[in-house]
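One protein chain omitted, others in place.
Here the chain labels run A, B, C and D in written order, and each chain numbers its own residues starting at 1.
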Amino acid sequence: MPAMNAVPLSWYLILSAILFSLGVAGFLFRRNIITVFMSIELMLNAVNLSFVAFSHQLRQVDGQIFTFFVMVVAAAEAAVGLAIILTVFKNRQTLTIDEVSSLKN
Amino acid sequence: MELPVFLLFAFISIACGVSLVVQRHPIASALSLIGVMGSIAVLYLLLGAEFIAAVQLIVYAGAIMVLFIFVIMLLNAGAESPMGKSWPSRLFGIPLLTVFLALLAYLIQTYAPSLPNVRFGAMTTGAGELGRSLFTKYLLPFEVTSVLVLIAILGAVVLARKEID
Amino acid sequence: MPTPADQALWLIPLFPLLGALLNGTLGRRFGKPLISAIAIGACGLSFLWVIKTLMALGDLSAPHIERNFTWIASGTLNIGFDLAVDRLSSVMLLVVTGVGTLIHIYAVGYMDHEEGFWRFFSYLNLFMFFMLILVLAQNFLLLFVGWEGVGLCSYLLIGFYFLEKFAGDAAKKAFIVNRIGDFGFSLAILLMVVNFGSLDMTKVFAEAGKLPAEPNGGLLTAIALLLLVGACGKSAQVPLYVWLPDAMAGPTPVSALIHAATMVTAGVYLVARSSTIFNLAPLAMETVAVIGLITAVLAALIGVAQNDIKKVFAYSTVSQLGYMFLGLGVGAYSAGIFHVVTHAFFKALLFLGAGSVIHGLHGEQDLRNMGGLRSKMPITFWCLLLAAMAIGGIPPLSGFWSKDAILVAAHHHAPWMYWVGVATAGLTAFYVFRAIFMCFLGEYRGKAHPHESPAIMYLPLVVLALLSVSGGYLPVMEWLNPGAAEEHHDMFLIVTSVVAGFAGLFAAYYFYVANPAAAASAGAAFGAFGRAVSNKFYVDEAYDAAVVHPLEQGSRAVLNGGVEPVLINGISNGATALTRSFGSLFRQLQGGNIRSYAVYILLGAVLFIGLMASGGATR
Amino acid sequence: MFLLFSILIPLAGFLACVTLFRRNASTAFQVALGTSGLSLLTTLALVPEVTQNPTRLASALDWNWISYPPIHFHLGVDGLSLWLIVATALLTLIAIGSASTYIGALPEERNPGVFLGWLLFLQAAITGVFAAQDLFLFYVFFELTLVPCLFLMGQWGTDQGGSTRTGAAVQFFLYTFAASILMLGGIIYVFLKSGTFDYRNILSQLAAGSLRFTPAEQAPLFLAFFLAFAVKTPLFPFHSWQANAYATSPTALTIVMAGMMGKLGTYGLLRFVLPLFPTAARAHVDMVSSLAILAILYGGLMAIVQPNLKRLLAYSSLSHLGFVVLGIFSFHQNGLDGASYQMVCHAITTGALFLMAGYLESRRQSSEIADFGGIATQAPWLSSAFLFVALASSGLPMLSNFVGEYLILQGAAYTGMPYAVAAAVGVILSAVYLLWAYQRTFLGKPSQGAAGEQRYLDLEPREVLLAAPLLALTLWLGIQSPPFLGPQSAVNAKILEQTKMNVEFRVNNDTPNETAVANAD
Partner (left out) sequence: MPTNALPAPEEMLRFLPEMLLVLFAIGLMVWEAFHDDPSERPGMPAVAIIAIGLAALATIFVGANPGLAFRRMLVVDGFTTFFRLLTLSVGALTVLTANPFLRKRHAESGEFYSLLLLSLVGQSLMAASNELMMVFLGIEISSISSYILAGYLRDNKFANEAALKYFLLGSFATGFLLYGIAWTYGLTGVTNLSDIAAVLGNPDIAPNAMMMGAAAAMILAGLCFKISAAPFQVWAPDVYQGSPSPVSAFLSAAPKAAAFATILRLFFTAFDPLADRWLPLLGAVALLTMIIGNCAALWQTDVKRILGYSSIANAGYVLVAVAAHSTLGISAVLFYLAVYSIMNFGAFAVVSLRDETDVKDFDGLARRNPGLAALMTVFLASLIGLPLTAGFFGKFYIFKSAIDAELYWLAGLGLLASAIAAYYYLRIIMAMYTKPAAEGSEPLPTPALSVQAVLWIGAAAVLGIGMFPSALLDWATKSSALLR
């Protein structure tokens, strides 16, 4: 048990790994397209956490800058992704991901 | 004082993450995602990344999630169908995930000894530093992100326009 | 001794070849006289050229060789188109060309109102060509050329009436059985080259002569036996004799020329030719003798029960060939060849006579529908009678001398062979005279109106009859081995064989002239054996069951039905099926469901991480 | 230069036929006939130079084609390839001639011109294979031969003999393509080892000992090459494509395919496999010879029971090419000579046989033997011609195939008598199936057609004109072998020499008695 005022950096990394896995889990097990998309966001967040943790360890800003750019990308993805989801919904009237599987084999 | 804080928010984030995965209703998932983001923002503060923490709240929890919820509302997405149709995910999902997580955790552990402890204030970066390196070292990426945003706009226009003329 | 000047031996086979080509290509536009003129002329010319050559060469104490162009040259092997004449071949030459010419003449009359006159004579000439090549060949491969060639011609001529299925079948049978014989011959050739490095007879025999005798088998024995296989095929010896009786499907002159006088004696010629090798391989010699004997007896037995006049003579041919082999086998080559000569005379005569009868009866061949023709066709009758006496071994006709020479030699070799031979002689006399009597004596049992044949047909008969009578006095044996002193004949042996001959004659007279009823009862008395005899001992059936049927059905059922679809196509289809099954597997995984795809991606990621973290994947 | 022309002229004809005269049957026919005739002349023009010195590369030209890896457009002809090239030109000419009525009857939209064009292309490709002196170039031509066959079979073939034309085409293409693609790997390996694709250069390196393939290397390389050629030949058990292909192909194609295509395989074995990988080749003698024997017997037996004339001929082809392979792997002068001679003779006789089959088919719109019979009376010339060729192909002395088959057997006898014995049985079989087929097709009473008794026209002058050269050659090659065999023999002697370089275990040399000993190992 470390000192009260000191958290091992590895704990942050572990936490980020857990969150990432949760994101993956969400992608695998959720059946609502939007939720699936949100789990991707969760994955990105998890990655950001490790970026920041590393940048703290390395005493650099670069990690945080990465985080910054990832957020921008996430925003862009969100806009486009939601637009795509909208069109899908328009054509199929469903948000269940398993229904969107007419292209196969 | 950090340890309890860390543990607390780590717990919250994991809990919210789990609820995102288990909740059947998209809104609930969205809210729990917001929870995750908030707690992560706090951890950012612990790590001394004030600006990022702020952006995390403003951009992520604010803008992006609002967009999500807006869409959910727009499509009034209800609770999802109980039964999934993907046998691979049902069969291999859990085992694979456990293996994946175990693998990562193990690797991090092998690496842990060489890692320092995190002390609050050991390193704090304000907007200034960040901005400076953004406009010097990371000038090009910064400019390029504008292209990204442009594409996002275009995409929204192309896909969401009333109908193609 | 200085080698005599070039005798242009190649002219001898050339004449018939030209005749064949002329008739074969343009014959259709020629009239019958022209065709016959060409055909007979070709044979006559080569006959004359043979005589001229022999005159010029004098006594052939050493073979006279003439080398023409190279045929095949590969590595150390060099095979030329070389012709040669020695005493042996000179005899054969005379027989082939002489008898051949006579039969050509006869055929003009016989085939007068047949379809494809021109075709017939071009085939006949072609046969002469190949036969002469066979006789003149100086190396074994060239001999093989003639060997196969005569086989081809016999195929063509047996199948002359190709509208009839049986003709086609008989022809095919003849060719294929011959091919089986040639199989042995060709293997012998291969062995010769491998071991003697050449096919030139002089070289081969020189090399072979260097080797020691092989009392109990060896290389030379192998070669000799393989040659024997070939000889058996061509000369219709057991077990390959089955084609010859069927070969009677061809026109009668063909039976006379090819299947009696000349081609079938090629086997005898081959063995005599290779005497150097055989002499060193006693086992092979013994085999030759035994095969000859078996053939002689078997064929004679079957001959007794035949009712088709040509079949009777066919089996007699087989049996006589057996005699010749016996002679060769016991080492009396000259006797064997002597019998070839006399046999050529009287057997040709028999067939031509039979032909004349058939011609006179408008195609009737069954003895039971003949009888009493003596008055209708006297010339034929007398000729045939002489021939019968000759073959029956009645002194002093030709057959007596040659057969006697063989039997005596056989007795020197092994007495039991002599006794079997004598018995066979009796049988021979019996069935030949049976045929003659059934044909000419008694009263006519047929419907058609018999008439004597035209002069062009019976003149050759007469000539041959004279030869059959006097042929015995030809100095063939002395000519062939002058060294051998005229060993005085053991009177007792001679008498016995003569007695056997007469016994056969009288038996035939008793059964078929004096009181025919006895014949039937006697036949019945034999019972099962009699039936077996009249069914030719079921040999054909046995072959069908043992070889032909299994071969065809086997390859149809097993190969075409089993191996091809399963194994052969399996090789290609199997590969296809495998890949396709892979394909379908991957296809199934491609379920279209996004979350499933995500699982694969996760799987991939896990694998990648695991492998690369653990360092070095497949290595 | 003549050599180059003999490839370029047909190509020119090809281009003309597929572009300008696609739909104009008559013009296309004249053009095709003209070009292939011209190319035949050019190939004949090669003869004197080659026969003068058979082992030297005649009419050679060596252009840089690709800078890296150094691939040369290197052509040349020697005693071994000469007659094959000539035969290719001749057969193509005859095939085109035989197609005149067929394409005349084709509707315009079936592109009669293209049909002829592809035939010319095929000729060019095959000639290229025989002429290529650069391994890479060889492979290129080798694969190019597939293309015309694919289109000819697929577009102008007929579904019969229980196989569909597209199926047969695709099967043929894939089978040979897949088999030969490993050879490309082998070629690349040889290049990486020797630094050149130039075949003569490689051979000289081997001779000098500067380049050596260890047995461990040779085994897989040998198999890669062997498989490619075995499928192309085809050799038992890789022949499943053959019967289908020959049965469905249009006659003109079958003539060239049956005549020359198989020779590509055997030529490859003789020209490349033996000199390049002698150790492995000798190590596999028993395997290959057994396969060859199986091909001979199996092909013969299958031919006996085929109800379809073209299929029957296909299997007889299988049997005869088994002889060739046997001869090649006898590693004896006689065997090699026989094989190379048999390649030419078989090309001509098989071409002639399929030509006859085509004549029959054109008269009866079928090649099922059961539909025929009794032709001999109505069409004596046709039947005698067929019989002539059939006898030649069944190895009758004085006709072409006998020489080859005899020498092959002789060579096999040196290697191992059992092989010779088994192969000699095949000779019997060939007589059986050919004569039986002849009897069922031509003899007997005429079969009953739709309108009473079937009538058959005898050969027309045009048909005689086409068949005559082949028949004449059959006879000529049978009687006068030296002028043809000589050049081949010289080259074979060299090949035999090359197979004895740095071979690990003892080699049997040509003097008989020693051979008898050497056969022991």
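By our rule, a contact is a pair of C-beta atoms (placed from the backbone, for glycine too) under 8 Å apart; a residue touches a chain by one contact, two chains touch by 3 or more.
Nothing here was measured: the structure is a model prediction, and the numbers come from that model.
Asks: Which displayed chains make contact with the chain that has been left out?
Replies: A, B, C, D
Asks: For chain A, which residues reach the chain that was dropped from this view?
Replies: 13, 20, 23-24, 27, 33, 36-37, 40, 43-44, 46-47, 50-51, 53-54, 57-58, 60, 62-63, 65-66, 69-70, 73, 76-77, 80-81, 83-85, 87-88, 90-92, 100-105
Asks: Mind pulling the chain C residues that touch the left-out chain?
Replies: Considering the whole complex, chain C reaches the absent chain at 579-580, 582-584, 586-587, 589-590, 592, 594, 596-598, 600-601, 603-605, 607-609, 611-619.
Asks: Touching the absent chain: which residues on chain B qualify?
Replies: 103-104, 107-108, 110-111, 114, 132, 135-141, 144-145, 147-148, 150-152, 154-155, 157-159, 163-165
Keep this in mind: only the chains that are shown with their structure count from here on.
Asks: Please compute the C-alpha centroid of chain B, do the same for chain C, then give the distance between them in whole Å.
Replies: Computed from C-alpha means, the inter-chain centre distance equals 101 Å.
Asks: How many angstrom between the C-alpha centroids of chain D and chain A?
Replies: Computed from C-alpha means, the inter-chain centre distance equals 66 Å.
Asks: I'd like to verify one number: the distance from the centre of chain A to the centre of chain B, where each centre is the average of its C-alpha atoms, in whole angstrom.
Replies: The separation of the two C-alpha centroids amounts to 5 Å.
Asks: Mark out which residues of chain B touch at least two other chains, giving numbers and ranges.
Replies: 84-86, 89, 93, 97, 100, 104
Asks: Among the residues of chain A, which ones contact at least 2 other chains?
Replies: 24, 28-29, 31, 98, 101
Asks: Touching residues of chain D toward chain C in the complex: what are they?
Replies: The contact residues of chain D facing chain C are 171, 175, 178, 236-241, 298, 301-302, 304-306, 332-334, 337-338, 374, 376-377, 391, 396-398, 403, 406-407, 409-410, 413-414, 417, 420-421, 424-425, 427-428, 431-432, 435-436, 439, 443-445, 479-482, 485-486, 489, 493, 510-513, 515-516.
Asks: Per the contact definition, I'd like the list of chain C residues that touch chain D in the complex.
Replies: Those in contact with chain D are residues 69-77, 141, 144-145, 148-149, 152, 155, 159, 162-163, 165, 168-169, 171-172, 175-176, 179-180, 183, 186-187, 190-191, 193-197, 551-552, 554-556, 559-560, 563-564, 567-569, 571-573, 575.
Asks: Which bits of chain B are touching chain A when the two form their complex?
Replies: 1-4, 6, 10, 13-14, 17-18, 20-21, 23, 26, 29-30, 33, 36-37, 40, 43-44, 46-49, 51-52, 55-56, 59-60, 63-64, 67-68, 71-72, 74-75, 77, 80-81, 84-86, 89, 93, 97, 100-101, 104-105, 108-109, 111-112, 115-120, 122-123, 125, 129-130, 133-134, 137-138, 141, 145, 148-149, 151-153, 155-156, 158-160
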